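Here the complex is missing one protein chain, while the rest keep their positions.
Should a chain be cited, it is by its letter among A, B, C and D, assigned in written order, with residues numbered from 1 in that chain.
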Amino acid sequence: MMAFASAGAVWIAGWWLNTRLAHGPSSDSRRVSLLIPAIFGITILIMWEILVRGLGISAVILPPPSMIGARFAAEIPLLWADFNQTIIKGALVGYVLGTLSAFAMAILADRSDFLTRGILPVGSFMAALPIVGTAPIFVKWLGSGPESKVAVVAVMIFFPILVNTVAGLRDTTAMQRDLMRTYGAGYWATLLKLRLPAAMPFIFNGLKIATTLALIGAIVAEFFGSPTVGMGFRISTSVGQLALDLVWAEIVVAALAGSAFYGLVAFIESRVTFWHPSQR
Amino acid sequence: MKSIVPVLTVLCAVLMIWVVCVIPMNAHLTADQAQRDGLVLEPDTPIARQELVGLTLALKNPQIIPLTFTQERPRLPSPHQVAAELWDTVALKRPTSNRSLVYHGWVTLSATLLGFVIGTTLGILLAVGIVFSRTMDKSVMPWAITSQTIPILALAPMIIVMLGAIGIQGLLPKSVISAYLSFFPVVVGMVKGLRSPDAMQLDLLRTYNANASQGFWKLRLPASVPYLFASLKIGISAALVGAIVGELPTGARAGFGARMLVGDQYGQPLVTWAALFAAAITAALLIVIINMIERGTLRRMGMKAT
Amino acid sequence: DGHANDVTLQLQWVTQSQFAGYYVALDQGFYEEEGLNVTILPGGPDIAPPQVLAGGGADAMLNWMPSALAAREKGLPVVNIAQPFKTSGLMLTCWKDTGIETVEDFRGKTIGVWFFGNEYPFLSWMSQVGIPTDGGENGVTVLKQGFNVDPLLQRQADCISTMTYNEYGQVLDAGVSEDELVTFKYEEQGVATLEDGIYVLEENLSDPVFEDKMVRFVRASMKGWKWAEENPEEAAGIVLEYDETGAQSEAAQIRMMGEIAKLTAGSNGALDPADFDRTVATLLAGGSDPVITAEPEGAWTHAITDKALN
Amino acid sequence: MTETTISATRLDLTFQTNDGPVHALKDVSLEINKGDFVSFIGPSGCGKTTFLRCIAGLETPTAGELTVNGMSPDDARRARAYGYVFQAAGLYPWRTIGGNIRLPLEIMGFSKVEQAERVKRVLSLVDLDNFEKKFPWQLSGGMQQRASIARALAFDADILLMDEPFGALDEIVRDHLNEQLLQLWARTEKTIAFVTHSIPEAVYLSTKIVVMSPRPGRITDVIESPLPKERPLDIRDTPEFIAISHRVRDGLRAGHVDV
Partner (left out) sequence: MTETTISATRLDLTFQTNDGPVHALKDVSLEINKGDFVSFIGPSGCGKTTFLRCIAGLETPTAGELTVNGMSPDDARRARAYGYVFQAAGLYPWRTIGGNIRLPLEIMGFSKVEQAERVKRVLSLVDLDNFEKKFPWQLSGGMQQRASIARALAFDADILLMDEPFGALDEIVRDHLNEQLLQLWARTEKTIAFVTHSIPEAVYLSTKIVVMSPRPGRITDVIESPLPKERPLDIRDTPEFIAISHRVRDGLRAGHVDV
């Protein structure tokens, strides 16, 4: 009971502080908009710590944040190696490959209405193939190394980006298209000067979704076969060793990397689509 | 309806590529098998054959090409094998038997639907909170994004164990994972939708001095409906994936996830492939249903469904 | 109270003949005869039975001893109360045409190993014979093998981990003949560790109600095992009945039952302390990252089997 | 007719934008009496819409005094003192024309019977009798604009604020609606503030014409119309009409120093 009461108190305090900040004068400044979620996160962590300790939950089920933090600090070289294997060699490479091939396919599909009509439904069918089913198949085909992770990621992000890009390329108003026609502009001029710029908000939508998918894909694929390094490898083997603190340390790495990746893409988006009403 | 011919065309193309790929993908396994059965092959040891890519191997030994399509444990099953397995397990088995994919489909589907309802409700509530409370907007939204960067397959066993510890087993743990995956698209879409009314539509209500709840029911909610449906379609396939993920560590009892797992473990690729396709077909059907509801709703609301 | 007769058992893998004894006991009413109401929870690739035990989701679990001892060191005091499996069924299966004949030939090869707590016997074996596992010229490259035999069939690995009763048969089912293969049984290499013991939480054993429940449970389970050894075909049939996935094949389960019977044959259910000591010695001899750092105390007890088998 | 409805004294409004402040209204003082029909005319971007929004309590002046019916604009808004017609029709696409007109009535708590009756009445006022069940996109642009006028008329606000309501209509339809609006005004004694780009329209409709100059928006001329309350369409060919038109045009032109 004490544990619940103090956790509740922490929650109220954190929320009160955030309400003050959110309605405060500088609530839109960059600093405050980072501070508020940080306070929220810290509030949750403190509650977590209090509840785990207060209720005597076993560390092999849910370790307290302090233990996770200590493990994180102690295992930085290991975490870095795993990060390098999974995120850099797997997720990022797959992201680039998947994006490029989705663009290529989108531009191909976009050349004819017929192809678009055909590819989009088939594409969304393929996108519904669950990763836990496809990942073992790719591991079987491409082996345990990073190649299979790259393939899983590329396939996973291919369709969201394809669908968004195709939708974006069509998101021009009749007048904008007619304008190009009055200039007698050909396909490529229309593509470069009208449709690609107009598609950018959609494309970035797809790219943002793809960031979280890429991470999850690379990690999950390692569950089905991997070398003896990598975040998914570490998570799955550490669960077996009941080293839950290490599991959570890896999850922290995934969350940090994922948020940073998402943030980076969102930042580029705000630079590229500065003209879109949602960015003003 | 206009789409049928193009879809069929693309399907044909995909099938053709698939069929062609079967040959090099299965060439090595087929060759090893054929040699055991007494055929004489070009490089005559498996190790030597390993040096060649599948296509070269098949071209050097054209007699194995037809055999690549009928392997019992293929790396890449041929389309007709998958179709036959699907037909066998969907149509020829009693739907209540655990050898029927209809039975497993129902197991997965029930968890999916429950999870989808939970996730959607949660997502909508969260979106309403985010739109109406500045504190929630600023503090929760970044974490909602972060939550989706956590590999669910790592969390799933923990969720199952934690819920199992308090005596909850069966449908609900799987549904929780479904809900976890499906709430995010709903939050994002609903926040966008609830914020979609333009300044003039909002100002109009201000001139009537409407209160927040009138603003919600008469403006924000109806304006968000198209966005809601777009997210529901993403959300339902996410929910299905969640249910399948939840079926792996729950002890692989029944459902598409269990079939995929067992098919993989016992070297029965056809079982895995059939479950995979059945899952995708289920997702497609669910999306079609939501599409139909969307059309009806939008038509009744007077917004043209496009 | 009602819990005095309820037992939940957490398996460490999906329903298959490896666990036939328990399913037989359930099906043939051996548990019922003891007044027990038993629930069997199948496992999966990502579920750690000790975790389930810790969370209170099960009363007893099946586990391999390295993993159970590791859990003890992690602060989860699990105790072996019975050991129906006398012999280890773990082995490495290699392609003969890779030139592997002895352990020394592993150098420079790629080997698939199961992790999730199952890697320790392999690692300590390698460190005993002095082969590094870092993937260098002179050592072996270790792959985390999924729970299937594809890496061998696709020749992504030169050797993979197999169980005598399951994966090895799958390799044969794939059309490979035995003389294309070379096998290394852990048992024969002197690095075998105990498999498939029944474990419970130490704190529960001080509860007489619980202890009594376990006595009856072990007694009925062993009865199940012996029945299964004698009636392998029927036992496999019972397992198939309990397989909810509907994907298991009868032939494979019968074969598995036959192999399993060889492993359980030497055991009446009581743990042989000599096997325990050998397991501990193997694990303590491990390389740079041993599973356990010290001789475990109180990791097993005969209290239950003594009562059960009298 | 000397009761003051809207009174603005030395209003100032500056928008803060990312590339510096925009001075939209400067030193605007104006009295509008009960029953007045006041037109605002001025070059694009001079602050007409902004001024109307200030009266409606949708924008807050940075300096100066503004009262509506003796209250602050915000209190007047809370008291539902006015109907506002926006520059674009702004109908809710998920409501039929009838439903759109019913919207303010629902919010203000009119009874169902009363709602139905009022919807009927205002629809016929703007010649849309048979369109109650249609959705906005089934109407032409001009019809939509009429529906939005009907929406503002449905609850009897004393003050009507209209921002270029007839902008997208052709001259004939426009003339017709001008006549209708005048009749309504004459019958109901409403106070109307009306923004337009058309000089003839301003002169034809108003008792008072306010000419504004571009940024920072200032009032350069306020013309009290000598025209009678009764105004047939051909009053537009009378010398008085033409004289006022010229004065408005001159006032406008003075604002356009740079053109």
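Simple rule for what comes next: a contact is a pair of C-beta atoms (placed from the backbone, for glycine too) under 8 Å apart; a residue touches a chain by one contact, two chains touch by 3 or more.
Because the structure is a prediction, the values reported are computed rather than measured.
Asks: Which residue among A:A9, A:A38, A:L55 or A:A189 touches the omitted chain?
Replies: Spelled out, the listed residue whose C-beta touches the missing chain is A:A189.
Asks: Looking at D:K34, D:K120, D:H176 or D:R247, which residue reaches the missing chain?
Replies: Residue touching the chain left out of view: D:H176.
Asks: Out of D:P21, D:G70 or D:G141, which is the one that touches the chain we can't see?
Replies: Here the residue in touch with the unshown chain is D:G141.
Asks: Mind pulling the chain A residues that touch the left-out chain?
Replies: Within chain A, the residues touching the omitted chain are 173, 175-176, 178-185, 189, 193-194, 197-198, 200, 273, 275-276, 280.
Asks: What does the interface between chain D and the hidden chain look like in terms of residue numbers?
Replies: That gives, for chain D, the contact residues 19, 41-45, 127, 140-142, 167-173, 176, 197-199, 249, 252-253, 255-256, 258-259.
Keep this in mind: only the chains that are shown with their structure count from here on.
Asks: Provide the C-alpha centroid distance between chain A and chain B, rounded to the nearest whole angstrom.
Replies: 17
Asks: From the mean C-alpha coordinate of chain A to that of chain C, what's the distance rounded to whole Å?
Replies: The separation of the two C-alpha centroids amounts to 38 Å.
Asks: Which chain B residues sit where two or more other chains touch them?
Replies: Residues 75, 153, 157, 161-162, 165, 248, 264 of chain B touch two or more partner chains.
Asks: Any chance you could list the residues of chain A touching two or more other chains?
Replies: 61, 136, 140, 223, 236, 239
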